[in-house]
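Moving on, here comes chain A:
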Amino acid sequence: MKSTLLDLPLQPDDQRKSTFQTILSTPSLVAGGIMLVLLIGLAVLAPVISPYQPSEQNLYAFLKPPSAEHWLGTDQLGRDVFSRLIYAARSDLKIMVLAEIIPFCTGVFLGMLAGYYGKWVDSVISLVTDTFIAFPFYLIVIIVAFASGAGQRGIYITFILVGWIVFARVTRGLSASFRKQEWIASAQTLGLSGVRIILRHLLPNVLPQAVVVLMTDMVGLLVAIVTLGYLGIGIAPPTPDWGTMIADGQSFITTAWWLSAVPGFAVVYTGIALSLTGDGLADLWRRK
Partner candidate 1 sequence: MSASPILEVEELSLAAGSKTLVSGVGFSLDRGESLGLVGESGSGKSLTLRAILGLLPRGVEQVGGTIKSEVRAAMIFQDPRKSLDPLCPVVRQVEEVVYYRQQVSRKAARTIALELLEMLGLPDSLKQTDRYPSQLSGGQCQRIVIAIALACKPGILLCDEPTTALDVTVQQQILATITRLQQELDFAMVFVTHNLAIAATLCSKLCVMKQGSIVEHGDALSLLQHPQHPYTQMLIDSVLPLPELEGSASV
Partner candidate 2 sequence: MMKSNTEIKPSVTLDSSRRWLTQALLRAALVVICVVTAVFFLIRIVPGDPAKMILGEYSTPEAIASMHHTLGLDLPIGDQYLRFVRNLVTHGDTGASIISGTSARELIADRAPVTLLLIVMASFLAILLSLLLAMLAATNKDKLLDHLIRIFPTITLGMPVFWVGLLLILLFGVRLRWFPVGGVGEGWTGMLHSLILPAITVAFTQIPTLVRSLRAQMLEVLESDFLVTLKAAGIPSRVILLRHVLRNSALPTLMLLGVNISYLIGGTLVVEQVFGIKGIGSLLFSSISKRDFPVIQGIALYCAIAVVIISLLVEMASWWLDPRTKGKQ
C-alpha cells in the first residue's frame, strides 16, 4: 500500500514531505506498517533465515521444547517449528495476496461501472452481487475447495468467484455519490468518455477506500485459508501452513502448547498488522 500512496495525484515536493509527516503522525499506520514489513521480511527471506528445511524430518528428535538449536522446538515429526512458521508465512501470505488481486480489480471496476452508469448496469451488477452474497462465504469456500481437490486451487477459484463482491459494494456506493458531484458533470460536459472518466477521475478517488477495505478483506481471506488448512482441505502437506500447524499441534495443547499457539498467534498478528494498517490508511485519507 506504500506504493499506492505515492501514486496518488502528483503533489509538489514540500507537500510530499508533509505527507510523510502525516504518515508518521498516524500511529496505527506506523505500527501496522512496521508489523507488516517485519512479517513480509520474514516471509520473503525465509530461505535465508530459516535454520532448517521446513519439511526436513527428524523422527528421533520430535516434540522438542524451544532451545538454541530449535528456536520454537520441533513438531511431532521432528521438523523445526520456526522454519515451518516462516515458510508457512511465505505460502499463506503468497496465496492471500495472489488470491486478492483478481477479485480486487474486478470488484473495483464493476463497482465503478455500477455506480457511475447507474440504471440497468447498476441493477444487473447489484443483482449478481446480491446472488453471490446470499451464499455463506464458508459454505462456498468449503464446497469449492473440496470439489476441486484439497490445495490452493480451491482457494483461488472460490475467491475469484466471491471475493470481488466486497469491493464492488464499496466502490459502487462511492462512485454513485461522486457521480452527482459537479466535477464529474463538468468532465462530462467537456465530452470525456465514460471509461476515461472512470479510470482517470473516479478511480483515484475510490481507490483509497477500496484499499482500506482490501486490508480488512485480506484478514478475512487469511483466516479462511487457515480454516481450510485446519479442516484438512487447504494447502496440502508437506507445504507448511499455519492452519495445518494448528491442527497438528492441537493434540499436544497441554503438553506442548506452543505447537498450536505459535501459528495461532501468527494469524492473529497478521490480522492485527493488516487491520492497523487499514485503520491508519483510513485515518490518513480522512484527514486529507
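One rule holds for everything that comes next: contacts are C-beta pairs under 8 Å (C-beta built on N, C-alpha and C of every residue); 3 or more make two chains touch, one makes a residue touch a chain; residues count from 1.
The candidates came about this way: all candidates are chains of the complex that A comes from, given by their letters.
What you see is a predicted model; the values in this text were computed from it and never measured.
Looking at chain A and the listed options 1 or 2, the chain it touches in this complex is number 2.
By the touch criterion given at the top, residues 127-128, 130-144, 146-148, 157, 161, 216, 219-220, 222-223, 226-227, 230-231, 243, 246, 250, 253, 264, 267-272, 274-276, 279 of chain A touch candidate 2 in their complex.
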